[in-house]
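With one protein chain removed, the remaining protein chains of the complex are shown where they sit.
Should a chain be cited, it is by its letter among A, B and C, assigned in written order, with residues numbered from 1 in that chain.
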Amino acid sequence: TDDPIPTPSVPPPDILRCAYMEIVVTDLAASREFYVDVLGLTVTEEDDEVVYLRSIEEFIHHNLVLRQGPVAAVAAFSYRVRSPQELDRAVDFYTELGCRVERRAEGFTKGIGDSVRVTDPLGFPYEFFYDVEHVERLAWRYDLYTPGALVRLDHFNQVTPDVPRATRFMQDLGFRVTEDIQDDAGTVYAAWMRRKPTVHDTAMTGGDGPRMHHVAFSTHEKHNILAICDKLGALRRSDAIERGPGRHGVSNAFYLYLRDPDGHRVEIYTQDYYTGDPDNPVITWDVHDNQRRDWWGNPVVPSWYTEASLVLDLDGNPQPVRERTDDSEMGVTIGADGFSYTRRDEDEEMPEWKKGEYKLGHQL
Amino acid sequence: TDDPIPTPSVPPPDILRCAYMEIVVTDLAASREFYVDVLGLTVTEEDDEVVYLRSIEEFIHHNLVLRQGPVAAVAAFSYRVRSPQELDRAVDFYTELGCRVERRAEGFTKGIGDSVRVTDPLGFPYEFFYDVEHVERLAWRYDLYTPGALVRLDHFNQVTPDVPRATRFMQDLGFRVTEDIQDDAGTVYAAWMRRKPTVHDTAMTGGDGPRMHHVAFSTHEKHNILAICDKLGALRRSDAIERGPGRHGVSNAFYLYLRDPDGHRVEIYTQDYYTGDPDNPVITWDVHDNQRRDWWGNPVVPSWYTEASLVLDLDGNPQPVRERTDDSEMGVTIGADGFSYTRRDEDEEMPEWKKGEYKLGHQL
Amino acid sequence: TDDPIPTPSVPPPDILRCAYMEIVVTDLAASREFYVDVLGLTVTEEDDEVVYLRSIEEFIHHNLVLRQGPVAAVAAFSYRVRSPQELDRAVDFYTELGCRVERRAEGFTKGIGDSVRVTDPLGFPYEFFYDVEHVERLAWRYDLYTPGALVRLDHFNQVTPDVPRATRFMQDLGFRVTEDIQDDAGTVYAAWMRRKPTVHDTAMTGGDGPRMHHVAFSTHEKHNILAICDKLGALRRSDAIERGPGRHGVSNAFYLYLRDPDGHRVEIYTQDYYTGDPDNPVITWDVHDNQRRDWWGNPVVPSWYTEASLVLDLDGNPQPVRERTDDSEMGVTIGADGFSYTRRDEDEEMPEWKKGEYKLGHQL
Partner (left out) sequence: TDDPIPTPSVPPPDILRCAYMEIVVTDLAASREFYVDVLGLTVTEEDDEVVYLRSIEEFIHHNLVLRQGPVAAVAAFSYRVRSPQELDRAVDFYTELGCRVERRAEGFTKGIGDSVRVTDPLGFPYEFFYDVEHVERLAWRYDLYTPGALVRLDHFNQVTPDVPRATRFMQDLGFRVTEDIQDDAGTVYAAWMRRKPTVHDTAMTGGDGPRMHHVAFSTHEKHNILAICDKLGALRRSDAIERGPGRHGVSNAFYLYLRDPDGHRVEIYTQDYYTGDPDNPVITWDVHDNQRRDWWGNPVVPSWYTEASLVLDLDGNPQPVRERTDDSEMGVTIGADGFSYTRRDEDEEMPEWKKGEYKLGHQL
């Protein structure tokens, strides 16, 4: 990266985990129906403007905030830190970086106490908090489970033009990389990084940014994810299914990508692996490996690469989006100069059914 | 249909179920590896030329015969009948139709006794038998199960140009239709029909025929099908996955389509419904309903519509393929004059990610 | 058997399948809560006295009728026949046997037309019908599925003192035996028999009878059965779980036994095998094989052997119960003279944890 973000002289806050995302939705009733009636998230609290939602195993006030607003966007990527004292560290860390930093003793959303919001050096609205209202952990409430029950918030995914620059900054913030996608020339297309010992709390996806690629909830088993698809079919809302279900190469998890009524992307995810050891082996995937994003080699739809949600600054205005200048993952894997393989050292082209619509100029 | 096949004056044989398919493969070792090492079918018997395979819950000698030969094709769609006497009925039934009929007391394949092979009026090589060697039903042998264990042969699927003509003939043969795909003008694109009380023992798919579209084995649960995909990924053979996994609209079953080393298509299938009552409701799906073939609205790859296996006459020569003259399902659902919908009475076009590569002239 | 039921000179009715059970319950509200709110059966129709319930894949009016009454009992084991004409056959068949036979053109329960009820030679209230009101098959209504969705009625289970006598009679009625439990002396402890090609439509369990042992509904997958247990725990109704979940030896199905508010036993069941061929291999289990009833060797609770529901005559009075005189399965597998083994030819006794409470005089 030509333009590295300097490493602050002060230590970063000790982050526990990604905790909630606040999204702005343009039709609160429609979004509530999607997240509550279709996906089955639990309403902790709500009013005419905001709905606070949580997953079944959660004991903090919320994992997702839906806020009515004029433009669909993300207001906050919010992380829980290990103690109240870590908020001071967050303030110092971002202040030294010249970021805009706001702190409110009473918190920015209901249920959350003292918290810090910043516009980070990559342009994302990040939040840190420790104080939070405890609510009933519904894990044992099997009378409330639906066939597609979402049990935890698993991770965020952010779109940013320069992945190595973003990754190094996140490492300064205390994150550890678990997997990434590169090519032989060293271009990095995406990177996954964690605080809690799963594959990630957030990932950096190369593209025009800052934008929000998706927010991911986990289920207990794979059939729970299939049940969500089945229900969307029954509701004649199958067009909400953008990609999957499938098995990821990266993370080894089973996945599904949905689009909510505003187009915000939601992943449903299950069964990645433990990454908590300091020497956890980092896995680098070749961008031309057709199993990297879908272990079964099923084509990624173009919208998944190109579309993402705007993010807001601390005044609630959309952040300007800067173009990626490195190669695009979609471009190098298909199109005139792109290629993908199932078996690295084989010359044979992939069969038609694995190429999807990514062949430049593909015709029926 | 302009050219109906006359209904014979004699009764058809009383068919129990689809029992096995005999396929010609061009590289027996490669096919054996696919069906045995990858898919886990059990070898009942084998020699240098032929491999006899069965599923875990089967007690008859085989459900699939792989025979080494010069051209990949299907040598027999074989059905079990209720008693030895039914073979005489089969002979009479097809003889009256002017079909070529052969009978061998010792059977056409190992493990099978007295049997009748015909080239049916649609051009397919059909076989009927009752006598069969019993082998161990491995249902309780959980020490032999793999994560993707195939437990039963479920159905065949045949490609034929004129679906109503074929369906009426199959009804004369004693089959009952359970579901079909039509348009408002009454064009029939496919029909499913059964003897045993599942959704089908075979289906007629509109297209250039006679050809074999696929043979289907069932698993106990959906995760077994996902395990097959995962294993193919691990073996770097994910390009064998042509379509799915997904949930069918038609049949309500969970499915996956694979292509074997010769391109023969194999479906893995689970959890359709009981159809054994005479008044079992027939379900007609609109061809423009985007959930008919995949309940989640995921696009069908073109190869699934266009590619199929040749079938052989009783001398082992490939049958000539006649073109379909009715509209093609792929043509009417995409392309210049085609369309599909998620919600019937909505004008809104489907999102890009649901259109797949079927948009005529789609460009990256 | 010393007292065989004569084989009628007329043919039996052509039975399709077990179709519904009518049970008398002493607290209709409590039973409705159990079957609808807890188990998720669908109410087709109801009034103050009766609730008509069906499973998700059913298209006939009901699979279970709850009728308020003074004594918990079974009013009908009801089977669907292949055509209206079969009712005449049923009348003739049972009339020749000297049974009490009633026929009502308008049927005995809502949704059912012309039907025949008999007290059969074994003392059970049997019903036969063809005419039935069709209702929506909810198979595709995944918006209505619960985690423990019951998809089909699978079978009945009847308690009768003399199993061979009952079995021969049922064979005269057109049933085929699929599995049974015997000892070396030829005593038969239980037998499973079918019309539809699953392991059974009903089973005969040796014991004081006539009584109803259980009625069984099936789920798609094993996790659906576990979900029912989890929900019962969440509702603090785990004491409704009498036995299981477990894997049966007989039938190879996965199972769970519940007790409803009146003590009627309900089985939840999934994944037995196809039995539709005339030469389907019959499996005989040794009564001393500790894996016959639970493949994992987990002890059967005594109540499962000893408790069962009364059955009614056609006037609604409980049938007298006659004692079994043959050895009891519980007696021969435990107790002073009983034994069970995990490995037939091994002298070693089973470990304490496999013996359960069946050891005569077991003390803490």
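Following the convention adopted for this analysis, a residue touches a chain if its C-beta (ideal position, glycine included) is under 8 Å from a C-beta of that chain, and two chains touch if they have at least 3 such contacts.
A quick note: this is a predicted structure, and the numbers were derived from the prediction, not measured.
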item: Residue among A:F108, A:F128, A:W295 or A:Y341 that touches the chain left out of view; value: A:W295
item: Hidden-chain contact residue, picked from the options B:A227, B:I283 or B:V301; value: B:A227
item: Selected residue (touches chain absent from view) among A:P70, A:G186 or A:P278; value: A:P278
item: Residue among C:E22, C:E58 or C:D230 that touches the chain left out of view; value: C:D230
item: Residues in chain B touching the chain absent from view; value: 140-147, 149, 221, 223, 227, 230-231, 233-235
item: Where the missing chain touches chain C, by residue; value: 221-223, 226, 229-230, 232-233, 236-239, 241-243, 245, 247, 249, 254, 259, 290-291, 295-298, 301-304, 330, 334-335, 342-343, 350-354, 356-364
item: Those residues of chain A which, in the complete complex, touch the missing chain; value: 16-17, 57, 59-60, 80, 82-83, 134, 137, 139-140, 151-152, 196-197, 220-222, 249, 252, 271, 273-274, 276-281, 295
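One rule holds in what follows: only the chains that are shown with their structure count from here on.
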item: Core chain by centroid distance, with centroids computed from Cα atoms only; value: B
item: Distance between chain centroids, defined by C-alpha means - chain B, chain C (Å); value: 35
item: Inter-chain centre distance, chain A versus chain B - centres from mean C-alpha coordinates, in Å; value: 41
item: Residue numbers of chain B (touch at least two other chains); value: 221-222, 249, 295
